[in-house]
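Removed from the display is one protein chain of the complex; every other protein chain stays in position.
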Amino acid sequence: MMPNEAPHSTRRSISFAIVGSGGAGALTAGAILMEAAGKAGWYGIMNRSVGAQIRGGEAAALVRLSTRPVDCMTGSFDILIAIDWHNANRFAAEMPLAPDGLVIGDPANGDVPETIAGPGVSQAYIPFKELAGSLAGGRENMIAVGLFVGLMGLPIETVTSVIADKLSEKGEQAIETGCRCVQIGVQQAAQLGSSFTLETPATSQTGRWLITGNEAVGLGAVRGGIRFAAAYPITPATEVLEWLAPALTKVGGTLVQAEDELASISMAIGASFGGRPSITATSGPGLALMVESLGLAAASEIPIVVVNVMRGGPSTGIPTKSEQSDLNIAVYGCHGDAPRIVVAPLSVADCLFAAQWAVHLAEAMQVPTIVLSDQSLGQAQVVVDPPTQLAFIARRAVVETVEDEGYQRYALTGSSVSPMALPGTTGGQYTADGLSHTVKGIPSSNNLDHQSQLDKRHNKIAGFDYGNHWASIEDNGVAGADADFTILTWGSLTGAAREAMATLADEGIGVTLVAMRLIAPLLKDKLVAALEGAQRILILEQTHSGQFRQYLRANCDLPGEVQHFHRAGPQLIGPAEICTRIRNWRAS
Amino acid sequence: MMPNEAPHSTRRSISFAIVGSGGAGALTAGAILMEAAGKAGWYGIMNRSVGAQIRGGEAAALVRLSTRPVDCMTGSFDILIAIDWHNANRFAAEMPLAPDGLVIGDPANGDVPETIAGPGVSQAYIPFKELAGSLAGGRENMIAVGLFVGLMGLPIETVTSVIADKLSEKGEQAIETGCRCVQIGVQQAAQLGSSFTLETPATSQTGRWLITGNEAVGLGAVRGGIRFAAAYPITPATEVLEWLAPALTKVGGTLVQAEDELASISMAIGASFGGRPSITATSGPGLALMVESLGLAAASEIPIVVVNVMRGGPSTGIPTKSEQSDLNIAVYGCHGDAPRIVVAPLSVADCLFAAQWAVHLAEAMQVPTIVLSDQSLGQAQVVVDPPTQLAFIARRAVVETVEDEGYQRYALTGSSVSPMALPGTTGGQYTADGLSHTVKGIPSSNNLDHQSQLDKRHNKIAGFDYGNHWASIEDNGVAGADADFTILTWGSLTGAAREAMATLADEGIGVTLVAMRLIAPLLKDKLVAALEGAQRILILEQTHSGQFRQYLRANCDLPGEVQHFHRAGPQLIGPAEICTRIRNWRAS
Amino acid sequence: MNLAQSDTFKAADYRSGVSPIWCPGCGDFHVLLSFTKALAELGTAPENVAVISGIGCSSRIPAYTNCYGFHGVHGRALPLGAGLKVARPDLTVFVMSGDGDGFSIGGNHFLHACRRNVDLTYVVMDNQVYGMTKGQPSPTTEPDWDSALSPGGTGLRPFHPLVIALASGANFVAREFSGDIKSTTRTIVEAVRHPGFSFVEILSPCVTFRPDEKAWKNQVHVAAVQATDDPARAARRIMTDDGFNTGVLYRGARKPYDQHVKDSFADPAILEPEFAI
Partner (left out) sequence: MNLAQSDTFKAADYRSGVSPIWCPGCGDFHVLLSFTKALAELGTAPENVAVISGIGCSSRIPAYTNCYGFHGVHGRALPLGAGLKVARPDLTVFVMSGDGDGFSIGGNHFLHACRRNVDLTYVVMDNQVYGMTKGQPSPTTEPDWDSALSPGGTGLRPFHPLVIALASGANFVAREFSGDIKSTTRTIVEAVRHPGFSFVEILSPCVTFRPDEKAWKNQVHVAAVQATDDPARAARRIMTDDGFNTGVLYRGARKPYDQHVKDSFADPAILEPEFAI
């Protein structure tokens, strides 16, 4: 069944996947297409999926291009090109084809596996291997690039220039061969015909950015004022650290590689005690090791930022896949009452905002702050408009000079934030302490000292003005009686919720979104106000036990009817499922 | 104002304190009185309070004797004897005197400090130093013992025999001098007269036990089947470990001293993997270090028991004082969804029950189990009736023989508990893993494997039959319309609640108690049933932020009106305060 | 499969059906081979062997064996193994992990395991890199090895596992190269037979992130001097070696840890008299 005669209409968004075994270059192909599309004026998002093999296993690039900014995949794919079928079954579950989708294989590799070819899905065969073999140094993945270029109607010059750039180190010959392969692919596509042409982007505006969530966290942190990082690598957070290492050196800061997470968080606390805004990044197992010192930072009131890029849990779990199940440990995971800030980015691009805001909050309140990103944000790459400059910069209350002997490091002030003396300040000497202490920091087991310092640490957070950044509150433009659904979610599921809302808008179903960026403290009054009048609230989260729902419930009553859509990773809750939920609810 | 002419009525319960600076022997005096009273048929409880000084600082023994079993101090003291007044102010806050109380000082040390002598409190002066000095080797604390013996009417022969026992190593002379001092004290008491005579105990039954909460935890654990312990000392949990060390050796087990808590919990997991029921004990900072491996135990389904004796937090906090603020980390402190069991003893004596039950639960469900004791239980010593034998013993489902190659370590069974193959069992070989895994334990990032194993780990706990041990549900015998208060609490505050209920019963105020022993999982249905019809619920907890209340709220709705009485340590919520709360509520 | 019936075992009897996630050419394949050969030579039934690991490419090894295995968390393999051996002295216990797992996050347990001298064998597959997390410097990495996390190199003096083992009291210390199956097999056998804590460092190339390590096969050489039982002498010798000496370097005679859980237990009632008054 060749899609030769398919009607030639354009699409606002196309999702495609390219898969192959190790070394086949599927990921490179995806990267070339993303960058070219971005240069040519489209937006995009790309995820990678790799097998258990450290190297040499199967790999897939999952790409979505659109005329408008996109925050998530759609959940199904329009086109899938397989350079080979190794581990097709694993991919089948991860990348279902749309009902009118197209799958392309190499006839040399046999038929499209049944798990992949669903009903209604078109199939086509292109002899990648043979075609690549026809050129010295020819590569199958480049033929695939050409196929996509042809099918979607990307401008070939842009693709060529990206290839020239990417292969510049490999020399003229490699570039030429690459471009030839692309041309061959384009020709093949022309023979197939296409119902997958992308709409022309509104403006052919230049200057877009190509950035991953982990890089965006790093940049946001440095913009916010971070100058010291301590590192212990862990999937899927390592890229935050690897990006920060040279970046900090460039701006005059530094990154230290620590022996473990106990050391990395301690180094960050030490550096921050010295007055330098400090960060570390980790994932669940590392965060678990950090909670003791997180409590120290809370008690001694030393600001630090800990980025936690969540993966499947518990324990070692599924290191390469996403989940939102570190909410509990982030919010509750200290012994004693140790209030802290927890901030979650709402999209890949929002990673920058969230991280920069986190630095600002940590420093303003002298409190440990956790950025709860996850694998689906951190390791995804997007084409976005360049982010604007934000006003959030580290502004810590410090004492400049001390006149008398009365300096109180932990003074009880109106804001409950006490100006900090940095080492080197004459007369400001004090000892930071995790023991219960007096206003001067002197150890005390006195009842009133304990109470008043606990109050202080609670109040400085509870009384802070978080502006309207605590959540993103959005509607889908459908007015009137139908606007009776509210999606209440947090972090990375925001993209799927937005996508679902757009779809439901087309059906005339009004949906309001409350996507929480500030997880702790939970601003109960603001949340209740935002939900006022909500009839039906759908809570969305990617955890097995429903941690987010429990956390909300612990703090406030939700109005109206509440449904709860939650599940563990690795299968992300997608826009289509959300739509189905809401449609069914509406019908019930 | 000498209490010479006070009416000579007896009391069911007397609380007293004896204070002195380091070396004064206040703690020894308290211990002698406790043991003697216990031998003579009374019940009792004793706490210690020491200053910040490691040694040589002020110390106080806080004792309560009664004709009935007692689970807590009353909150105020009938008699206070001060060998000296060092740091009187600190003690003033900790040991307020009852309105008709008596304070006795040494005239050589000056007047009773104002902070101690409240209105209505009687004062008396005894020249301890001078009297002790009149005997070679005479000790002031022994004079104080004699005073108490005289005032309360303890049988002097019992006291003498306890002294003979305690000083047996110091020789005949020391014993004789000690007894002489006691006699002098008794004579002094006679001159004072007394309104503090203890009621004669109902039976002069012998065979009572003298035991601390930390020892009771140890004994309960060994009775439950624990044969391996790993140790890293920390206040106030060290005594659990120090008791276990020789005890385990005696029964054929062993205790290993580890280099840190990361090692201690790991050793316990390793030993349990080998089939030996295993334990470790710690306090907040140590538990914080253990949460990563707690998650491993949850994911790999290896039973272990972790005793956490809570102290003031966060961070190093107040190591020697009690608080209930590790509830959050115990319940929520793992990355990912890692369900576990959390059990809290309801009294010093219940430490044995809770620990033994914890071993049973851990082993039956192959799940990490936390015993949440606290300093006020662990370091208190009680005189109690010998505990009965309990049926809870470690009974782990193991496979004895494996016939084919199909052994599934993580098989999905009806109970969701999978029989474990212990090393040495032919054909049962498998690899325990913290990675998401298949039923055979093979690493898998497959969606369905992840989900089904998460379900299993949730279900085995949710579906278990905890009998009626999940809580102690009690009333105070007041029937009818007035029985409209319910106290909902957990762990160590149970004693104060019971005491308050007894007082309120005398006033005709009916109170029901729901004291939760099983903290996680929260048996929502049972709790809701227990609270059915409750009009006014008073939630009691010793935390600053109200962790217990939040936890309840996260899981279920409470009926009726709810009030919440909570505060951080170190000042424990006492029976009198609870009574006041309830009386005021009733009056409002 | 009732292996206890057979008298002798072949290396293959110690392999499970699980296929390794290792990259083709990874040195750890050789370690697995030597390890199973050593087990065959020792003749211990697979069910009486436990293989305990942490996290890393190397730490995946337990599942590839047909022994009891525990793939624990990162850095904690040694205390897992010690707890097991103390509780079950009848088992032959191996702890196997990598240079990151063992010397970075797990460094403290290494120190104290050497001191404690529990009778088990610790095999570290040293590839001088964090393989699993895609190529960061480990404690044994050379100071000038360039990587994303440490551009231009860490500048730090490499950690010297053998010296630390000696200084901390390990009872048996050896270095092997994964490519030398015969010698590695023999040394593992010897390590198991030697009482107390035996440490075997195996240089095991990471072909993916340290392709330069393929050259190791030309650099390693059998230790020029005989093993000694004097730790000070062994330390001095190793401190000045080139990092490529192989063979057994030290055999000590310290008494192994001897406080084990027994097989039969007394009634806990014997503990009660102390509480009676």
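A few points about this structure:
To keep things simple, chains are lettered A, B and C as they appear, and every chain counts its residues starting from 1.
The criterion applied here is as follows: a contact is a pair of C-beta atoms (placed from the backbone, for glycine too) under 8 Å apart; a residue touches a chain by one contact, two chains touch by 3 or more.
The structure displayed is predicted, hence computed values, not measured ones.
All shown chains touched by the missing chain in the whole complex, by label: A, B, C.
Checked against the hidden chain, the listed residues A:Leu135, A:Leu210 or A:Ala502 yield one contact partner: A:Leu210.
The residue from A:Leu33, A:Ala268, A:Ala380 or A:Val417 that touches the chain not shown here is A:Ala268.
Remark: the omitted chain is touched by one listed residue; of A:Asp260, A:Asp484 or A:Glu499 this is A:Asp260.
Checked against the full complex, the candidates B:Leu65, B:Ala189 or B:Ala231 give a single residue touching the omitted chain, namely B:Ala231. Residues of chain A in touch with the missing chain: 35, 38-39, 207-211, 215, 219, 222-223, 227-228, 230, 247, 249-254, 256, 258-260, 262-264, 266-276, 278, 292-293, 295-296, 300, 383, 386, 404-405, 421, 423-435, 441-443.
Within the complete assembly, residues 52-57, 231-235, 238, 241-242, 245-246, 249, 255, 257, 259-261, 285, 315-316 of chain B touch the chain that is not shown. Residue positions on chain C in contact with the hidden chain: 104-108, 111-112, 115-117, 139, 155-160, 163-164, 166-169, 231-233, 235-236, 239-240, 254-255, 257-259, in rising order.
The rule we apply is simple: only the chains that are shown with their structure count from here on.
Between the CA-based centres of chain A and chain B the separation comes to 45 Å, rounded to the whole angstrom.
Our note on geometry: chain A versus chain C, Cα centroid distance of 38 Å, whole angstroms. Within chain A, residues 52, 285, 315-316 each touch two or more of the remaining chains. Within chain C, contacts with two or more other chains are made by residues 71, 73, 75.
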